[in-house]
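Take a look at the following structure, please.
What you see is the complex with one protein chain gone and the rest in place.
Labels run A and B following the written order; every chain starts at residue 1.
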Amino acid sequence: MSTLNPLDPLLKIYSDTESVRLSSGTPIADRVVTDIFAYTEKLTQRVVLREDCLQTSWKDNIDKIVISRVFGYPLMLLLLGTVFWLTIAGANVPSAMIASVLFAFQDVLTHWFQLVQAPAWLHGVLVLGMYRTLAWVTAVMLPPMAIFFPLFTLLEDLGYLPRVAFNLDNMFKKANACGKQCLTMCMGFGCNAAGVVAARIIDSPRERLIAILTNNFVPCNGRFPTLIAIASIFMASTLFLSQSLLAAGMITLLVLLGVAFTFAVSWTLSKTILKGEPSSLVLELPPYRLPKVGAVFYRSLIDRTIFVLRRALVVAAPAGALTWILANVYIGNVSVIAYIAGVLDPIAKAIGLDGFILMAFILGLPANEIVVPILLMSYLSTGQLTEFNSLFELKKVLLANGWTWLTAFNTMLFALLHWPCATTLLSMYKETGSKKWTFMGFIIPTVIAFSVCFIIAQAAYLLGLV
Amino acid sequence: MKLKLGDHSNAPNDHSRVMREQFGIRTTGEQYVIALAGNPNVGKSTVFNALTGLHQHTGNWPGKTVDNAQGHYSYRNKSFLLVDLPGTYSLLAHSVEEEIARDFICFGQPDATIVVLDATSLERNLNLALQVMEISSKVIICVNLIDEARKKKLSINFGELEKELGVPIVPTAARNGEGLSDLQKAVYSMVVEKKKTWPKQIPYSEEVEQAISALLPKVEALSLASLVNPKWLALRLLDSDVSFIETISRYAATQPQKTVASQRQGGEFIL
Partner (left out) sequence: MKMLSVPLSTLKLGEKSNVVHLNVIGLLRRRILDLGIVPGTVLTCIGKAPAGDPIAYLVRGAVIALRSEDASLIVVEQV
């Protein structure tokens, strides 16, 4: 597809030399490369001296365990579970601290509004809606992200992540995908948009697309609060384990479910609309290196703080304002929010949710982390997040609104499987350059979420389990 | 005296700026543009981060979905813009990353290129350094991870290496900050003080040399020959994809015609 004049003198020489390029059995190109390496080999022998020949360091032996048949997989699961546990448990205290500071400031804001005698609706929109949601989202999102991303970067700098790709490549090959997809999935745990961008490490466009389309099945940090909250309150009461350990266990199980869906959908895609031959894997396993923990945390903290705050300001704050407005504007004697929830209720009930939950997910399109605030604000029909620092209060609200085990379970499933957030969809569009594939990235999870929840809900109803 | 591709410091300033803007590089005032190349996993980002600190931002290369990180640092009152090229094993292969690295080094006219190597893996890493040296004489080789090399009880004769390769060799352990000021000094020397280099030319086998000699007369007859090292061009005609040849032709078409005499720039090439 040359845009140049075919009579271009340079191109003419190029086509004339075709025979030279392909002569003598091995293409000249190979000879050129061989010559370069012959030179570097000799040069290196001259200038590099190994003082202790044949001494293998303990680092060389790490791989014997990491990729072994016996320890390889369990080690991966253990590390994954540990990262989750650290993210969840480690975030508790900072979240509570940030929440108390920001919520305390809300009282200051309220005081100012009273001072200038601002109308109640303005206070409602700006403080109760916008600011409150912004505060909640920052308190809930910043600590886990500030822990997860540095941990992930540490594993990357350590050199461990290529070993994960190495161990799992076989499974991905069976789904006609690339082993490096697991790295995009790992990134997706932090943020699905980041996971989509990370798919650049996959060379084959077909396999890259599979990684992009399925990244959503890995729950991102934005969905953790939803999953943790529900898991904690509905499971903790029945077992005697510590809440954070249980929550971590629940999350790990859901994640594994998401991984299972990833494989299933990848396999299906490569058998249907993304058919093609598996491409080759050429993966370098770098030596293990101790990373500079301080530098990694410092850089990650700054990057993540900026990201979370920006999203909170751009997405969460307006969403909070909108929700407050919808909850406090009435059609007849029903708030707009209750009205919409009522319209959605039949569909929602069919899949084991209720109208408010479905609406919260829909309104949560801009960012997954606002689903819970929106849900709570709509349940509490004053459209305001009341004080509840304990999840116990949350449970009361949910139970009071008709939540059963099915609601909890299906909400978690829906949270895991549903459409990607707007940032992720935008990233998909930027990376693929295609409206068609971005739409596929939206429709595939949506259809799966509805179908799976429908089947489970109907089965539960039929069997009289609810 | 033939000029190498990329050595256009005598070219008008605004022309360089235009070229760079095609790559999404925007310089402020008298900023020197330094390209940072290297294999994946050699600690290139560590070098980049160590030199630029928080004065960096990441975007995309124009029209491509590949990360482009740029950052700047100051040394002796001069400002240097560091462009972190995608990690590549070679400039000869055909992935988007390798194309970007190659196109920028060849046509982006950086004031200098730092090639970062892994001290524990020199044999493989030198491949890229030698290829860059074929394109430009303004190359600095940064041998990173020397702390890892020490742990592996490897000792490298940097003096001998520098003598053989003819370009500055700077050992670093960017993680610990070792060698970074030497690197900045070497960059300063090269772009501000215009210190000369004599990059080693790759000794090819007879088969290749013969093919080059056969092509050379045809290549030298081209008008393109005044802009580009004919030997390099002959080699690329022998081993590249047609798309790269087209890229070269397109680049040549945007350059103003020059006489050979006005293109002298330090550095002799041992042909």
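The working rule: contacts are C-beta pairs under 8 Å (C-beta built on N, C-alpha and C of every residue); 3 or more make two chains touch, one makes a residue touch a chain.
Please read all numbers here as calculations on a predicted model, not as lab measurements.
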Which candidate, B:Tyr89, B:Phe107, B:Tyr204 or B:Phe244, sits in contact with the chain we can't see?
B:Tyr89
Across A:Phe166, A:Trp324 or A:Trp437, the one contacting the chain not displayed is A:Phe166
Tell me which of A:Gly179, A:Pro291 or A:Pro445 is the one touching the absent chain.
A:Gly179
Hey, which chain B residues sit against the chain that's not shown?
89-90, 92-95, 120-124, 127
Residue by residue, what part of chain A touches the chain that was omitted?
26, 29-30, 33-34, 37-38, 41, 63-64, 67-69, 72-73, 162, 166-167, 169-171, 173, 179, 203, 280-287
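We take it that only the chains that are shown with their structure count from here on.
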Inside the complex, what are the residues of chain B that reach chain A?
40-41, 49, 54, 65-67, 90, 92, 95, 120, 122-124, 126-127, 130-131, 145, 148, 151-158, 160-161, 164, 175, 202-205, 207-208, 211, 214-215, 218-219, 222-224, 235, 237-240, 242, 245-246, 248-250, 252
Residues on chain A engaged by chain B in the complex (per definition of touch):
2-4, 8-11, 13-14, 16-17, 20-21, 24, 27-29, 31-41, 43-44, 46-52, 55, 57, 197, 200, 203, 284, 286-287, 289, 292, 295, 299, 302, 430-431
